[in-house]
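Here the complex is missing one protein chain, while the rest keep their positions.
Per-chain residue numbering starts at 1, and chain names A and B are given in the order in which the chains are listed.
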Amino acid sequence: MLQVDLSVDLQQFSSGLESLQVEAANIRELLEQLDLRFPGLGKKIEKDMAVTINGVIYQDTLIEPIEDGSEIYFIPKIGGG
Amino acid sequence: MSENKDYKWVGTRPIRPDGADKVTGKAAFGADKNLPGMLHGKILRSPFGHANIKSIDTSAAKSAPGVLAVMTSKDLPDLPSEMAEAGESAVDFRDLSQNILAADKVLYHGHAVAAVAATSAKLAQEALKLIKVEYEELPVVLEIEDAMADDAPILHENQFTSGDSTDKPSNVAAKMKLPRGDIEKGFAEADVIIEREFTTPTVHQGYIEPHAVTASMSASGHADVWCCTQGAFVVRAMTAKILGMDVGKVKVTPSEIGGGFGAKTTVYLEPVAVKLSEMSGRPVKMVMDREEILRATGPTSASVIKIKLGATNDGKLVAAEGTLKYGAGAYKGSPMGPGCMCVFASYEIPNFLVRGFDVVLNKPKVAAYRAPGAPMAAFAMESVMNEMAAKLDLDPIDFRLENAVKEGSVAAYGPKFPAIGFVETLKAAKEHPHYSAPLGKNQGRGIGTGFWFNVGMQSSATLNVNENGSVTLITGSADIGGSRASMALFAAEELSISYDLITPLVSNTEETSYCDVTGGSRTTFATGMAVVKAAKNLVANMKKRAANTWGVEVDEVLWQDGQAVPPFSSGKNPMSMAEIAASAAKTGGPLTASASLTAQGAGAGFGVHICDIEVDPETGKTDVIRYTAIQDAGKAIHPSYVEGQYQGGAVQGIGWALNEEYVYNDKGVLQNFGFLDYRMPVANDLPMIDTVIVEVPNPAHPYGVRGVGETPIVPPLAAVAEAVNNAVGVRICDLPISPPRLLAAIDAK
Partner (left out) sequence: MSKTHVTTTINGDAVEYLCEPDQSMLEVLRDNLELTGTKEGCATGDCGACSVSLDGRLVCSCLVLGVEAEGKQIETIEGIANGSELHPIQQKFLENAALQCGICTPGFIVATKALLAKNPDPTEEEARYFLAGNLCRCTGYDKIIRAVLDAAAEMRGAAS
C-alpha cells in the first residue's frame, strides 16, 4: 500500500479528499489507479506534475518503481533558467 | 562512490577545451553564421502597448527593392490552444506562435507584427516602413494589482482563471494554494508577528549576445537552422510545431552561446527565419538589436509579495502566510508555481498558507531567468527573517539554524528532503571571517539565503574511441558556462585517462541523441550522469575486448590507469586503451558507447550570501564593498566554473537589488531600452566576490553533484537590502534600492 497525499489544487478531482491508499508498483500503475478512482486525476498529474516518492522528485518518468509503504506527493513540474 | 574523495580529474581546474577559440575570436556565436546568397530578415514591431490589429497591408513592402519575402501571422498555421511539453516546461503553442507574430492583437509595445527578408539588412529595414498596419488602440495595464482589479482592461477575452468556476474573463491566468496545518492557531501561538509587502520590478536576463539565427529551407522541405540557444532540441520542437512541420525535417545546430540565463530556452526568430527562407528560396539571417531584446524578449516577472511571519520568543517559527503575485507579461506562465514552492522551502514551519497568482500584463511574455520565481520570493521571506531575527535579538544565522530544513524535513512543497546542505552552508557562513569583520561608518552587513530545487530531465552522451585511444565525447547539451570541461573531466575520471585525450563536442539535433535544454542547473548533473554511464559501458566493453585477446574471463580483468590489467596468473602484459583501440577491428569493430537517461534525484541547492555595503548619505548611492557567496555544490567537478556560477549569479542579484528595472511610461512604452539606461553592474561597481564551496554529496548522483547555476541569484536581494538597513536604518521593501528611493527613505526617517 502506498500513502498518497493530494495538494489542495488536486483535491478538486477528489471532491476534497486529502489522502488515500493505493496499490501500485510503479508510477504508471499509480497514475492509472488514481485515474480509476478519480477520473482525470492521473492524466492531470502526468501532464502537469512531478511525482515525489519518499521525498525524491521524479519528473517525466512512468517507469520508476515504487516500494511498498512509500509516501507519495505531487508537485508542479519544475524548469529553471 | 560519492564518498570517494580521491579523484584524479574530478575536482581539478584544467583549461576548458573551447577556451583557445574563445580568447582568439575564432569561436562562432549566433550572429557569426553566414551562408552564400543569404538574405537578412527584420521584424516590424507594435508601436502600441495594447491594440487590436484591424488590418495589415504588406503589398507595398513586397514590391520594395531587394525584398524577397514578407510574412505575418497569416503565414503560420492557426494552432489550437494546447499545453504541450517543450523540453523544460509546458508551453501553450498558440501563445508562443502569437508571441512570435501577433494575430488579432498586439499585447505589448514591441510585439512582433510582420517580418521582411531582403538582400540587405538596410533594405529590409526600409521595407518595414512600407507595411501598413491599422490598429485600434486599447488601454494598457502594466501593474499587477491594476490587472487584478475588477474593471481592468482584459488582455485575453477567452482567458478564465484556471480552477475558478466563473464565466468572466480575467487577467489572472492561474491561482495556486499550498497549505499546511492551521495558520490561525499558529499565529495565536506566536510572540512576535511581522507582516510586510514587497515589490520587485521587471528585470531582464541581460545576456550580452543578441538572439540570432540563420535558417535555410531546402526545396525538399528540410530546414537547416543555426542559432544560439540553450537547447537545440527545444528549438527544433517549437519551430516544427509552430510551422506545422515534421520535427525530423528540422535540423538545429547550436552555435556557441553568449549567455542565456533561461531566456534562450524559447524561440522568437527561428520559425520566422525558416518561413522567410521557404518563401524566398534563400537562406535568411536574423539578428536582434539590443532595443528589440529589451522590448520584446524574456524579462522576468515583476512581483508583489506579502509575507506574514510568526515566531516565538525563543526563535521558533510557528506560522507563515504568503501571497505571491507574479506578472507573466502578455501570455500566461509566470514562475508563480516554483515561487510558491520556494518561498518557505528553507524552513520548518508547522503552519502556513501560500497563495499564488499568475497575472498577465501588457509587457513582453516573461522567460525563464535563473531560479525562476525564487529570487523575488526569497527577497520577501528573507527580509522578514532578517527583521524577525533583529526583533528577537538573535543572530540572523543562529535564527535560521534554529528553523532550517535538514534531511528528513518535510519541504513546504510536499516531499521529504533527502541529504541536503543548508545547515552546513549556514555554519560555513557563520565561521567565515567576513561574517565577523568590523565595519566602518555608513557601512552595513546583511545576509540572505536561497534555495532551488534543481532538475534532471533527459540527456544523452556518446563516446567514440579514436584509433590512438583518444576519445570524442558528443552531447547535445549547450555549453553556457564551461560544461564541456566538466563532461571531459567525468570521462577522464571514469576511463582513467588524461583529460587532454578527450575532445568534448556539442552537436546538432541530427548527429546526437536527445538532450533537454541547458537550464535549471541540470547539465553537469544530468548530462554528466549520461557521460558517466556511457563511460562505464565503454570500460566494460574494453575489458571484454582485452579478456578475449588474452583468453581470460572478463571478470578477472581490471581497469586501471587507462589500461586493462590481466590477472597475474595469465602472464600477460596490461593493454593500454590505445592498444585496445588499435586492435579494435579484430576484436569486434570500432569502440563506441552511448547512454541516454531521464535523470532523477536532482539535489536541492542551498546558498547563503554575506554582503557589506556602504551608503553615501549625501546621494543615496549604495556600493557593495565586500561580498561572500557560500553554497552547497554537492561535488564541484570543475571548481573554477562552480565559483564562476556563484559570482555571476550573485552579481546579477546585486544588479536586481540596486539598479535594474524596466521603466514604462503610461502608454506601456519602455523608456530604458539600451544598456546605458538599463544599467547592469560594471567592473567598478563591485568588489571581488569571494566564494566558499560546501560539499554535501547528492546521494542520487554517482559523484554527488547538485546543480549550482540557479541558487546564486536567490540570496542577494535580501542580503543587499538588509545591509542597507544595517547601514542607515531604513528597510526598503521595493526594489531597486536606487539612490533617489533610498535618499527619500532616509529623509522620511
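Definition applied: a residue touches a chain if its C-beta (ideal position, glycine included) is under 8 Å from a C-beta of that chain, and two chains touch if they have at least 3 such contacts.
The model shown is predicted, which means the values in this text are computed figures rather than measured ones.
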TODO: Would you list the chains present here that the left-out chain is in contact with?
DONE: B
Open item on the list: Given that one chain is not shown, which residue among B:110, B:396, B:444 or B:648 touches it?
Closed with: B:648
Open item on the list: If I consider the whole complex, including the chain that's not displayed, which of B:219, B:682 or B:748 touches that chain?
Closed with: B:682
Open item on the list: Under the stated touch rule, tell me which residues of subunit B contact the chain that is not displayed.
Closed with: 13, 15-16, 18-20, 22-29, 31-32, 34, 122, 205-210, 256-261, 287, 289-290, 480-482, 638, 640-641, 643-645, 647-652, 674-676, 680-686, 688-689
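Note that only the chains that are shown with their structure count from here on.
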- [ ] Indicate the whole-number Å distance between the mean C-alpha point of subunit A and the mean C-alpha point of subunit B.
- [x] 27
Open item on the list: Give the list of subunit A residues in touch with subunit B in this complex.
Closed with: 5, 7-9, 12, 47-48, 52, 54-61, 64, 71, 73-81
- [ ] Write out the stretch or stretches of subunit B touching subunit A in their complex.
- [x] 83, 85, 88-90, 163, 176-179, 205, 260-263, 265, 337-338, 341, 368-372, 411, 413-418, 452-458, 519-522, 598, 600-602, 700, 707, 709-710
